[in-house]
Every structure is written in structure tokens, then in C-alpha cells.
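One protein chain omitted, others in place.
Should a chain be cited, it is by its letter among A, B and C, assigned in written order, with residues numbered from 1 in that chain.
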Amino acid sequence: MTLLAVERIKLFSTRSPWWCVVVAVGLTVGFTALMSGFANEQGTVTVGFTQFSYQFGLMVLMVMAVLAVTTEYRFGTIRTTFQTAPNRAAVLTAKALLVAVLAGVVALAAAFLSFWVSDLLATNSDLSLSGADAWRNVAGTGLVAFLAAVLSVAVGILLRQSAAAVTVVLVWPLLVEGLVSLIPRIGQDIQSWMPFVAAHHFLFGGQPDSAEAAMMMGMSDVPYGPWAGIAYFGAISVGLFVVAVITASRRDA
Amino acid sequence: MIEARGLTRRYGNKVAVDDLSFSVRPGRVTGFLGPNGAGKSTTMRMILGLDRPTSGTVRVNGQAYHELDQPLRRIGALLDAKWVHPNRSARAHLRWLARTNRLPDRRVDEVLEAVGLAAVANRPAGGFSLGMSQRLGIATALLGDPEILMFDEPVNGLDPEGIRWIRGFMRDLAAQGRTVFVSSHLLSEMAQTAEDLVVIGRGKLISQCTTAEFIDNASESLVRVRTPQAEELRAALARADAEVRVEVETGALLVSGVTTQLVGEVAAAGGVVLHELAVERASLEQAFMRLTDDAVEYQTTALPAPELVTAGR
Amino acid sequence: MIEVEHLTKRYGRTVAVDDLSFSVRPGRVTGFLGPNGAGKSTTMRMILGLDRPTSGTVRIDGKPYRELDRPLTRVGALLDAKWVHPNRSARAHLRWMARTNRLPNRRVDEVLETVGLSGVADRRAGGFSLGMSQRLGIAAALLGDPEILMFDEPVNGLDPEGILWIRQIMQRLASEGRTVLVSSHLLSEMAQTAEELVVIGRGKLIRQCGTAQFVDEASGATIRVRTPQVERLRGALHQEGIEVRDEVVDELPTLVVAGTSSERVGEIAAAQGVVLHELSVQRGSLEQAFLQLTNEAVEYHAHDGATTGNEGTDR
Partner (left out) sequence: MSAVNLISAESIKLFSTRSPWWCNLLAMVLPVGFATAAVLSWPTDVPISVTEVQMGYQFGMMLVLVMAALAVTTEYRFGTMRTTFQAVPGRSSALLAKTALVAGVAGLVGLVAALGSLGVASVLHPVSDLGLGTADELRAVLGVAPVFVFSAVIAVAVGLLVRQSAGALALLLVWPMLVEPLVSVIPTVGEHIQQWMPFVAADHFLRGERSMIADPVLSPAMALAYFAAVSVGLLAVALVVARRRDA
């Protein structure tokens, strides 16, 4: 508990996390509002439609999670941290947990705000949060952001360097996973096993507009169900985090 | 020659440098002193055209910095030794700098040799200790073989051998007729190196004079006497109109306004045995403390008043 | 009490610390000296469990650092004053540190007060001068009110007032019975602060002893005498079997006496009715002693023709 409180003080006593939170929510909700406003006439706004822009928030939150670690290395405070609490695994777990919870909560807030804003703007559409699929789509963004933050913290610990870590966490989901599908024949099979594709499938799989959502990621059908998708994504995040913690415990600070 | 005239710099409503005028002459080492936050670094940055003065001017050999063609050949400076890319080798760092001012690559090897980094020139600068970085910074300043050299806390991070080296080095540069302008907080060091001083506090000039004048103006010099016959000597000195105090911890007499000769004569005349008879010169530290007393920005609290400190002992 | 036993650290083929053993005792300021690259910082980092020793151990009151519960209450350290997030305020920096070791927030205000940063506690640390950062680092070291304090170059970047202040605070902490280990390159400062010295070079222990002993061993004290009756005094000293040298100091003829005390010279002079114009003790400086002892341990020699002999004795 102490370590969590410490990480909370650390995180919120610098400006960049605040900025990230504001930008994450603002971008996600703003873009949804823009889309819903224009889509109102056609009356085609669905629950999935209100969540398309979750990636904006997700990317910003991943950057925040990376920076929570890499700035500690950059400014040397990681040494002070390990000096005050020599159990590195505990410290890093507390940090990952805190950042992940924050990311989850912010993503959740952005998701519900997006839904609510769409509901206000898209008067011609009949929007309602009913059914397991719709709930999974909206509330699930929190879970995805939580796990994505754990993954980002792990990347940050391993690379220790802001520029490299930010590049990796952005280029991977945005470009690599999308472009992979363009490889003829095998591309789409590889793509189904890409972690962010699995997370995306968890959010949109099995919904009326899942086809459009899938197209957005440039992805095709995946051979597993939504919950298996999130389990797979979680396993990769946590696995990478474990590797990162072991590395950090062995390394000189 | 560096000349500042009415130099002023404001950040918002805080005045970092306030109508500052001074000049730094060639052929001698000039120390630039002031408490933290007095505006020394800001002034040095304005000399190099890195920060803009709010008003006033500063000239290097009669020209503003941005008017200098190939400025590294006119003025070399070390402001922060850590301003080097950590993955770049010392040699590459100097080579790109040399290139900007059309200096031959040969010069890079010369200055590396001069500061004793030739053997590690191809290692990344990020692995350097602060002392080695400091030497690289000095090499940077020397690169253009300039007439004017400016160092901000050059002794920072150097080890004792390095400290002694740079002390001799700066004196040599001045002896060659160059202008050497050095800021430092280490007053015992400055007392040994600088002939002239520019002292500022809260952005304003406190004093510009020679080091000797500065110390003499700020404090009296004392004669320190130890003797088993303290009372007799005290009485004899009182008759000679000398002012005598007793140092509490040691029982030594501190006599002001007289020479050691006079005290020696008085003692001999009275048959007093002496155990010590020496001049106790005030240190630059004491003089500095006295003159900058109210210019210190972050005054620390809750500690006993400084006892009489003697430098160099 | 810090105990270092057979401590060794290798980075690839270079040996940074080589079978180093020493202990630091409470109640006094111990200076930790060595040329650049001697392994001082590496040793300090291993004491704090930041770097792993290749072999050997460090114990704090009998335990390795990583096993200490609430380590800040046992050891306070300032290794690098710039290890602060530039956008975080001084107070927030200390608050998170306090929280890790369950220290009350009140303590944060206390140490801010002690180092004189109360007025700027809520400003971002990135805007601090090196001197202010140094004070913040010292506040962080004092936070847990620890028995053991360790400072790496604490005077770095401090202004003269700050230098004076840190000299006093270290002496005060030692007089309270704490263990204080301080590394510094500023020997004139160390000579005034440290009672005990641990001197290392190339990762090996060169000497551990008292400061006065260290200086006197390397260069004995001499006595400088000036008198209008030079020949008489010289004769008197000769009779007592005391060695005398003639020198010119500040353009005045001077006798330099070795191997006795100034008291004895004064008494001989008084017995002969010799008038004295000066009778002063000239101690060797710590700088001289240090450079003499560590000469071969210095790694990066600068080329210079200009260094002169006895600068250390200048007053």
C-alpha cells in the first residue's frame, strides 16, 4: 500500500500525466463528438461507432505509462527510488499497478463520456447500452487500457529510454500490426495473433458493426472469441512485465 | 576585453541582472563571484549571445557576440561541462565544433593533448566522469585559440590533481596576455588564482577591484600571539595603544592595528616568552561573506554563527 | 557503522573497485578521498545496494542495504543532486520519499526548513540552481533522521555561504554521534571538515587514518622565524642541536626550523633575549600530502609545464 501511495505522489507531482489524461479524454471524446455530429442525419450511430476513437486515448495513455518509467531513468530518480525501497520487484509492480489503474479509469471515463456525448448529439439514432456485447465494448476499453499500460511500463523498463520506448509502443500497434496483414496469404493469420488486434477483437468482436471496426484496424476474422482475445493480450502484457522486472532486478541501477 | 554596460535581464517580474556594468581586462585572471542566484550564469550567457538582454549591451573586443565572424576564434567558453551528447566521442564533439568555425582538425588533437584526454578521445563522452567532462569542456573553450576565455565553475568535479592543473593553466593563459574570466564558488581557489575580482549580488555590481584590495577593504588583518605570559603581554600592548582580543578556544591573543615586528619588540622589552607570533590574514571567504551578506538569496537557518575561520590551514 | 569487506566491482575487464576493505565509525566526519576514477562513487553506490558487487560485502550496522527495513531511517545519502524530476516540486520530491519509509509529512517541512528551501518548496526543481538542488539533496538525506549519512561531493555547486553551512552541518551531525562519510575533491574544504580519512586510488585502499596524521606523515610541519638578531638566534638553536635553514620569504630573510615546536623556539629566544618579528608554524597542506600519496593512482594526467611547487602552503 505504501509503495502505491508513493507512486501516486510521484505520478501526480509532475505535469505530464495530467496533460496526458486531459489529452487522452479530450481527443477520444472530441473525435467521437465530431463523428456523431456528422453521422446524426444518417441515423447510423451504434454503440461500436461511439467507441471507434478509443485508440486516441489508448496511445496517449501508453505514452504516459512509458514516460512514468523512462523519466525516472532519465532524471536518475530511479536510483533514489531503489535506495528508498530496495525491493525492486515490489516497487516496479506498484508503479505498473498505479499507472495501469489510472489508465484504466481514464479510458473508462473517456468511453462512457464518448457514449454519452454521442447519445446527446445523435438524436436520430437509437443508442442504448443494452446487452453483454455493448457493455463489453464500452466498459472493456478500461480493461484494455489497463493491460496496455502494463505492457508499456514493461517496455519502458526494458528500454529505459523515452524516445525508443515511445516509438516502439506507438509504431507497434499503429503500423506493424496493421501492415502485417498486407503480406499476402500468411499476413492475415499472423495478424490474428498480434496482441493489439486481439484486444481490438475483444472490444468489437461479435457486434453489429464489428466489420467496420475490423476494417479500421485493417484486420480480418480472428479464430478465437472476444474473451480469449483479452486473455491473450493480458498474458502477453503480464509476461513482458515479468521479464522486465527480472531484468531490472539483475541490472545495476 | 569584455565590457558590459547597463546590462539588465528580467524574467517576468524577476530581475536576474540589474543594470550591471563592468569590464574584464586582458593579461590577468579575473574572478567572477557572487552568491547563488546573483546572476553570474545569466550574465555569462548574455556575453555569449545565448540569452537576450532586456536592456544594455555587452561587447567582446568591441563587438556584440552575434556580430563576430567565427566567434570561437575570439572567445572560448565553458559554461556546462555536461553539454555533450553522451554517445558522441570527445573527438567527434570537438570536430563538429571545429568545422563550424573552419578550424583545422589538427587543432582538435592539439587541444585533446593539452587537456590530457588524447588517450580517451574516441570513447563516448557519456562514460566520462565529471572531471573528464570538465577537461573536455576546457578543450572546447581552447579550440579556436581565442584571446578571451570564459569559464563557469571550471574546478567543479575536478580531482585535486586537476584542480592544481587548471589553476596553473589559467595563470599561464593570462600570462600570455589573454583575457581570462572565471566564475567560482571556491574562494580558497579563487584567492590563489584571480588577481582581479568582479563581485555581484542580486544582479547588481558589488565591487570591481583587485583581490588584495577586496580582502583589505572587507577586513582588518590581525596578529596572533600565543604566550604563557598572556596577562603581561596584554598589559604591555595596551600601553602601546594596540587593541587586543582573546580567542576563547585557544587563549591566543589577537592584536589589531599593529605589525608583528612591533609585538615582537614589545614582548622582548618586557621579557615575555613567545610561543607563536604570526600574521592572521583574513581569508577571501570572510571578506566575501561580509560584503555579500544581504545579497544572499536562500539564507539557511538554525545553525550557530560561523566561528572565526582561517583559510589554508 | 559502515563496514566494507573485500569489495570488488568489475565492469567487463576494468576493475573499478579492487578488494577494498574499510570501516567508517560514528561520531566523526570521515573524508572519502581519491583521484577521479578511483572508484569512490561506485563504492558509495554499492553501499546503497544500487550496484551489485562482483564480490565482497558491505554491511550497514551489520546488515546488507537491501535487507534494511525503512532504509532511509538508517542511511541518508546524497549521491547526485540532479537526480530529481525537473517538473516536480521540492516538496513533492521529499513527500514521495517520506512516504516510502512511512515518515510523516511534517518531517518534510522540517528538513526543508533546515536547508533553507521553505520559501521555494513548491517551485519545480528543474528551475533550481545546482546549489539549490544540492540543498534539496541534503534535505533528502536528512529526511529519515538517519544514524548514517553519506554525501558524494556535497559542496559541488554550493555558493560560499552554502559551503560554510554544509561544513557546519556535517560537523554538527558528527557531534551528535552520527556516522558521516563524505567524498570530496576539495581538499582545503576536507582539511577543515574531516577528522578521519579513507583514501583510495585505482579502486584500492591507500590509507585510512586521521587527517592530521595523514598530512604530517607526508610533509612535516616547519617553523618560520624572523628576527633582527639572526646570528644570535641561529647560534642558540645550534647549541640545542636544532636544525636551521635560511630562506627568503616575502623578500625578508627568514629562518626555517624543523624538528621542534614553536614553543621551544620561543623559549630559547626569550632566554637569549632575542627579539622575534615572526614565529609561525607552517603546516603542509592536505593537497600536497594527497598528491604525493596518490601520484601513481591518477589516471588521466594533464600535460602542463606551469604547476609550481608549494602552492598548497599559500595562505
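The definition used in the following text is that contacts are C-beta pairs under 8 Å (C-beta built on N, C-alpha and C of every residue); 3 or more make two chains touch, one makes a residue touch a chain.
Not measured: the values here are computed from a predicted model.
**Q** Among the chains in view, which touch the chain not shown?
**A** A, B
**Q** Please pick, from B:Leu97, B:Ala114, B:Ala230 or B:Val279, the residue that touches the omitted chain in the full complex.
**A** B:Leu97
**Q** Would you mind spotting which of A:Leu113, A:Ala139 or A:Leu174 touches the chain that isn't drawn?
**A** Looking across A:Leu113, A:Ala139 or A:Leu174, the contact with the absent chain belongs to A:Leu174.
**Q** Given that one chain is not shown, which residue among A:Gln55, A:Gln83, A:Ser114 or A:Gln207 touches it?
**A** Residue touching the chain left out of view: A:Gln55.
**Q** Taking the full complex into account, find the residue in B:Arg52, B:Arg239 or B:Arg290 that is in contact with the omitted chain.
**A** That would be B:Arg52, which touches the missing chain.
**Q** Which parts of subunit B face the unshown chain closely enough to count as touching?
**A** So the residues of subunit B touching the missing chain come out as 45, 48-52, 65-66, 68-72, 77, 79-80, 82-89, 92-93, 95-97, 99-102, 140.
**Q** For subunit A, which residues reach the chain that was dropped from this view?
**A** For subunit A, the residues touching the absent chain are 31, 34-35, 38-39, 41-42, 44, 52-53, 55-56, 59-60, 63, 66-67, 70, 162-163, 166-167, 170-171, 174-176, 179, 182-187, 216.
Going forward, only the chains that are shown with their structure count from here on.
**Q** Please flag the chain sitting at the greatest distance from subunit B, going by CA centroids.
**A** Of all chains, A has its centre farthest from that of subunit B.
**Q** Provide the C-alpha centroid distance between subunit B and subunit C, rounded to the nearest whole angstrom.
**A** Comparing mean C-alpha positions, subunit C is 21 Å from subunit B.
**Q** Taking each chain's centre as the mean of its CA atoms, how far is subunit A from subunit B in angstrom?
**A** 55
**Q** For a test of understanding, state which residues of subunit C touch subunit B in their complex under the given definition.
**A** 34-37, 113-117, 119-120, 129, 131-132, 135, 153, 156-165, 168-169, 172, 185-189, 191-192, 226-227, 262-263, 266-267, 269-270, 273-281, 283, 285, 287, 290-291, 294, 298, 300-304, 306-308, 311, 313-315
**Q** Can you check the complex and tell me which residues of subunit B touch subunit C?
**A** These residues of subunit B touch subunit C: 34-37, 41, 113-117, 119-120, 129, 131-132, 135, 153, 156-165, 167-169, 171-172, 185-189, 192, 227, 260-261, 264-265, 267-268, 271-279, 281, 285, 288-289, 292, 296, 298-304, 306, 309, 311-313.
**Q** List the residues on subunit C that touch subunit A in their complex, please.
**A** Subunit C reaches subunit A through residues 45, 48-52, 65-68, 71-72, 77, 79-80, 82-89, 92-93, 95-97, 99-102, 140.
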